[in-house]
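Below: the structure, in structure tokens.
With one protein chain removed, the remaining protein chains of the complex are shown where they sit.
Chain lettering (A and B) follows the sequence in which the chains are written, and residue indices restart at 1 in each chain.
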Amino acid sequence: MLEPVELKDFFIVFFSGAMVIMAGALYALLFAWSRLQSKPWMMTLAYLSYIVLFISVMALGSAAHLTGFWWWLVITMLIGYLLAPHGIWKLCEATHIDEVPNKVQPTLPPS
Amino acid sequence: MSFEHLNGGQQLAIKYYTVAIGLFVAQILFGLLSGMQYLIPNFMLGLLDFNVTRTVHINAMIIWLLYGFIGSVYWLLEEESQTKIVGLKLGNIAFWVFTIAVAIVVVVFLVVQSGPGDDATRWFINEGREYIEAPRWADIGIVICILVFFYNVAATFSKGQWSGIAGVLTLDLVALAGLYLAGMFYTTNISMDQYWWWWVIHLWVEATWEVLVGCLMAWGLMKTLGVSRKIVTTWLYIEVALMFGSGILGLGHHYFWIGTPEYWLTIGGFFSALEPIPLVAMVVHAVYDSGVKHSKANNHPAFAWLIAHAFGNFFGAGVWGFMHTLPQINLYTHGTQWSASHGHLAFFGAYATIIIAMMYIAAQYARGQSVFDGNLPDGGWKWKWSLGLLNLGVVGMTVALLISGYEQSFIERAVGGSTWYGYFAAQTHPWFVEGMWWRMVFGFVTAAGIVLLVWDLLTIGKSRKAKETLETSAQTA
Partner (left out) sequence: MNDNIPWWSSETFWKKTAIWVTGFMFVVLVVLTLDTLPKISVGSERVPAYSVINKHIDYVFNDERNIQVPVIGENAPLFGKMLTEEEAEALVTHGKKITQGRNCMGCHTLLGNGSYFAPDLTKAWLDPAWSSEPEREQYMIDFLMNPEENARSFGSGRVMPDLNITEKEAKAVIAFLKWMSSIDTNGFPYNFTVLDREE
């Protein structure tokens, strides 16, 4: 059963919907960048983005009345987005193993 | 200009690209006319009504993108298969049949426009279903031409050698041709009609086309950045798994309101939430790649358009799609300017961009240049400005349409209850009207961009003498 969005929540719904994707991408971007450049401080920014994502999903969930099944969707999204960049990063490293691995960590000498 | 140094597939590709660009220009011209009709309601009334200009606008787009895809695949075919194309003559015949058929359909759309409510109208004038308005005879022609194309691709790879890209591409073309059949029958039951209609539209645009451009992207990355084949192939498979994994059942988000059972709300909502995952994967991998790959791109315009593709796909399909994909929201946005906003950015961002990139790669080899870099004689101002104007124009239109759509979902849908009165109350609201004016302004920006693009594609690299260090790949076959 759907519970339509209330008029006063209209902007919140669209804005948070956009922010979910934007913050999700920013989290992924900063995460990857931090790993790539070995800059741990950037990881803080990445997790800050995740917090923005978390807030956006929550705002979307409450404004769009995501209850019941839809609440599980919200939880899945939050966990999925948290873990996805980790998994994808591992995948990146693993698929590039054969290709001059030292470039990722420029400080190490070539093996 | 002589194209004798190009292989057969590449020469055929140039033909496809030429028609593609012509139709791209037509798309924008008719888009301008349609946009104008929002501002001046009587503009060309009775001569070229909105349903005519808009139909040409969207059909020219579908067909030019198809031409662009076919051309791009023919471009890489001989190189990828390491052998001569099998049915060059057949391919040429199919090209001319396809092109003449397209010309006839466009003339009939413009001159005859509509017909009585009988089967002959659907067979020879207009099918009257959005995006696949082409009459039935032309549908059959399209399928035959696609089959010839498919034969050329599959048989050439079979004769030469298969690769991961070749395999994905060939299977994808089977799906692409097969899905088109789902739109080729008549039924009075409009729910059934739209159920299958979405198989064509969604499973083309949000699934098989995405995979097709994934193949082009993989090939383009090898060409412009020199990424290893093994890596692009693995990532192509990853993208296929993620894209089809979320996109096939993502079809559900079109089955919210057309008479289909309520469980589609759940399925559509769930898989829509998954659809951003392949995009996140692309973001992470792009960062990784750019960090690992220190090699410079040898074709700046092509590389810039590939970047535009990555961002356009992310924003157009990802952000703009997700904003209104949950049924709780879509109830208000379905069938408003939201869809137009999303459509403009997604089609341009995901598809037009990568075809333009492929055209630049083709232009580089066709003109015998080893690089298109910062040392272009005129500083490359034409490609830079056309890139800027086209992207600014489309993004501007998208934002303007978004503002109109937001107002529309509020005034017409939520408050006005979607009655005719509510509809027109929204259409006359200052936000809506101003949004439409801005859309027009950015429409002209886009049009300026295409003029420059055509000029640039016709001239880039022409004044410079072909370097002797031509990449061997340009001369194979």
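Rule of thumb we're sticking to: a contact is a pair of C-beta atoms (placed from the backbone, for glycine too) under 8 Å apart; a residue touches a chain by one contact, two chains touch by 3 or more.
Since we're looking at a predicted model, the values are computed, not measured.
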item: Omitted-chain contact residue, chosen from B:334, B:367, B:382 or B:439; value: B:334
item: Residue in contact with the excluded chain [from B:16, B:64, B:98 or B:244]; value: B:244
item: Per the touch definition above, residue among B:149, B:204 or B:256 touching the missing chain; value: B:256
item: On subunit A, residues whose C-beta touches the chain left out of the figure; value: 1-4, 90-91, 94-95, 97-98
item: Interface with the undisplayed chain - residues on subunit B; value: 34, 37-38, 41-42, 45-46, 49-52, 54-55, 113-119, 121-122, 125-130, 133, 164, 168, 186, 188-192, 194-195, 197, 230, 233-234, 237-238, 240-241, 244-245, 248-249, 251, 255-262, 264-265, 267, 331-332, 334-337, 339-340, 413-415, 417-421, 423-425, 427-428
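Everything below uses one rule, namely that only the chains that are shown with their structure count from here on.
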item: Between subunit B and subunit A, distance of the C-alpha-averaged centres to the nearest whole Å; value: 28
item: Subunit B-facing residues of subunit A, complex; value: 2-5, 7, 10, 13-14, 17-18, 20-22, 24-25, 28-29, 31-33, 36-37, 60, 64-66, 69-70, 73, 76-77, 80-81, 84-85, 88-89, 91-93, 95-96, 98-100, 103-104
item: Interface residues, subunit B side, partner subunit A - complex; value: 228, 230-231, 234-235, 238, 265-266, 269-270, 273-274, 276-277, 279-281, 283-285, 287-288, 291-292, 294, 314, 318-319, 322-324, 326-329, 331-332, 406, 409-410, 414-415
